[in-house]
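Everything below concerns the one structure shown next.
With one protein chain removed, the remaining protein chains of the complex are shown where they sit.
What follows is chain A.
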Amino acid sequence: MMGAAQEKAKIELRDVCKTFGSVDVIHSLDLTIEGGEFVVFVGPSGCGKSTLLRMIAGLEDVSSGDIFIAGRDVTDLDPSKRGIAMVFQSYALYPHMSVRQNLAFGLEMAKTPADEIARQVNAAAEILKIGPLLDRRPGQLSGGQRQRVAIGRAIVRKPLAFLFDEPLSNLDAELRVSMRIEISRLHRELGNTMIYVTHDQTEAMTLADRIVVLRDGRIEQVGTPRQVYEDPNNLFVAGFIGSPRMNIVDAVCLAGDRIGVADAVIPLPRPGPAAAPGEAVKLGIRPEHLRLGAPKESALRAHVDFSEYLGSTRYLYCNLQSGESITVEQRDGTDFLSGEEVWLNCDAECLRVFSPSGERLRTGRPERTATA
């Protein structure tokens, strides 16, 4: 119906809340998703990603607040009238219908003429390479094929927006990578607004135009993959995005834009973060920003606990003098023995300072985006 004009729908959430009984699941959330944007909701499981998506789809009532799709207030509109398509984690294909009927169902509901339906279904089958499967039942398909059919069912309707709820989490690792690329290609070709929910930060980083990091029903940060990775707003985002995780160690701010970590004193970019000398802070360093070097005052002394060889890289799991553990990503192929002493250097620009409560303490000027 409204899908005919393939507009790029802007989606707006205004002050949206959701409570289940007495439990607040979504807390007063504001978000604007531009038309044609690929937005990924990422967060640990149970943080309310699915609930939020289901609210946009209309499958879950909104406790308070408003939702707009393509400028229209859809807050109280039935899911069938919102003009969006959704792909579910369990695929949710209609088991009693053939693949062809599964694809056609949405069009039939929209009272599309039969010849038009046949054309659309064939076109979608073409795009997703499921032509030979059209007369099978979902029960006769593999997981990856079911996933394609589920996506096909979404695209035939030419919806205003696509919603994906962890669509790849039931697939094996290899298939997940290829489907991820395919979804990315689909977005490029169709250009629709897409919202994609995942707890997998690799999917989030690779697919998203913008990432929305959620925790306990609140937005922790919204930004491009680069922004959330390199310029996290707080410890949660810093720890959640990136694998292996960002190293977080206790530190003390010192006079002269320096920071004391364990027994090392490391210079900070100038002007330093808004913290008084002597103040205890948390210091975040990505594993790939730590370099091994000669002993000196500004280097962290650590002992290798064990090391993992991954071919192109090696992860060293080390212990600082203070007993804190720290992970180092190493690319030069040297071997390390357990218990070996190493000295770790890090550029000032790569240090991220957080308050003890987890808020980011930014420096006065914009930081250089770090390079490996």
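Simple rule for what comes next: a contact is a pair of C-beta atoms (placed from the backbone, for glycine too) under 8 Å apart; a residue touches a chain by one contact, two chains touch by 3 or more; residues count from 1.
Following the convention adopted for this analysis, contacts and distances are computed from a predicted model.
Participant: What is the missing chain called in its UniProt entry, if the choices are "sn-glycerol-3-phosphate transport system permease protein UgpE", "OB-fold protein", "Helicase Helix-turn-helix domain-containing protein" or "Amino acid/amide ABC transporter ATP-binding protein 2, HAAT family"?
Facilitator: Missing chain, per its UniProt entry: "sn-glycerol-3-phosphate transport system permease protein UgpE".
Participant: Looking at A:Thr32, A:Ser64 or A:Ser80, which residue reaches the missing chain?
Facilitator: Of these options, the touching residue for the absent chain is A:Ser80.
Participant: Of the residues listed, A:Cys17, A:Ala92, A:Leu190 or A:Val265, which one is in contact with the missing chain?
Facilitator: Answer from the full complex: A:Ala92 touches the omitted chain.
Participant: List the chain A residues touching the unshown chain?
Facilitator: Residues 1, 54, 57-59, 78-82, 84-86, 88-90, 92-96, 105-106, 109-110, 153, 157 of chain A touch the chain absent from view.
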